[in-house]
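Take this structure first; my questions come after.
All protein chains but one are shown at their positions in the complex.
Up next, chain A:
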Amino acid sequence: MKQIMAVLTVVATLIGLWYLACIPMNMQGVLVEAERAGAEVAPPDAAARREMGGVSLALRNGFAVPATWAQERPRLPAPHQVAVELWDTTVLKKITSKRSLVYHGWVTLSATLLGFGIGTVLGVLLAVGIVHSRVMDMSVMPWAIVSQTIPIIALAPMIIVVLYSVGVQGIIPKAVISAYLSFFPVVVGMVKGLRSPDAMQLDLLRTYSASKGETFWKLRLPASMPYLFASLKIGIAASLVGAIVGELPTGAVSGLGARLLAGSYYGQTVQIWSALFGAAILAACLVGLLGLIEKTVLKRMGMA
């Protein structure tokens, strides 16, 4: 009960701050509209108002405050506006509609899952190689690290252009970008996990004359499971970011990234924010789902 209260207090504080921030952010636009509608605003000179900050305008035009939370195209939409938009575009719209966030979410999710799958398999394979071969450890690891220092926003258009020129388009380029972002945490986590058995446990298997393969399947792999799940949670969130970023430079017509882009073209801030929250909710669900699988698997292994 106490914990729930703490959580609710934090949420309420954040929402309160958000409403407060809407007032100065949207005041300029609200006053323009109010003036047009014939209301008295202070100062009456539009040019003078543009010079002033949102806070001082709000202080001099207290009557306009409620309007800052109800604009059609606010600079910063109020929380309830985003909530209503989310509700409208998920529950009330048909899933097949081009304006349904569920539809766009699924487009992004499918690329995310495919990319996550590729990234995870690639990451695990690289980690196995790195742990078993000193040459791979020295040659692959530096490149894996370098790959993550390049901003994905700069790399994504190139990946899409190169793949398009060899005839690959659709879900694959997005999945490749997803995989590019998600393989790294898996490599790092799995290398750590596969190396986690201590010298004594390795010695024990040596006393049985166990082969490298047996050591891997019976000791290294099971020992790495907790590390794998920690990496997968980071990896799937990165995958989602990758898929969204992959939708931006192509002018894609569907997907959460496309919704963000379209929203910014047409000044539909409410749409942008609802797409952002849609992505955040999706990421939370994916991480939560992985957490559930982790709990189940580790429990069955007797490790939780």
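Note that in this section a contact is a pair of C-beta atoms (placed from the backbone, for glycine too) under 8 Å apart; a residue touches a chain by one contact, two chains touch by 3 or more; residues count from 1.
The definition used in the following text is that contacts and distances are computed from a predicted model.
Within the choices "Heme exporter protein C", "Chitooligosaccharide deacetylase", "Membrane protein" or "ABC transporter ATP-binding protein", the name that UniProt assigns to the complex's undisplayed chain is "ABC transporter ATP-binding protein". Considering A:42, A:91, A:121 or A:303, the position touching the chain not shown turns out to be A:303 (whole complex). Check A:59, A:102 or A:210 against the missing chain and you find that the one touching it is A:210. Touching the chain that is not shown, out of A:114, A:219 or A:248: A:219 (per the contact rule at the top). Within chain A, the residues in touch with the undisplayed chain are 200-201, 203-210, 214, 218-219, 222-223, 225, 301-303.
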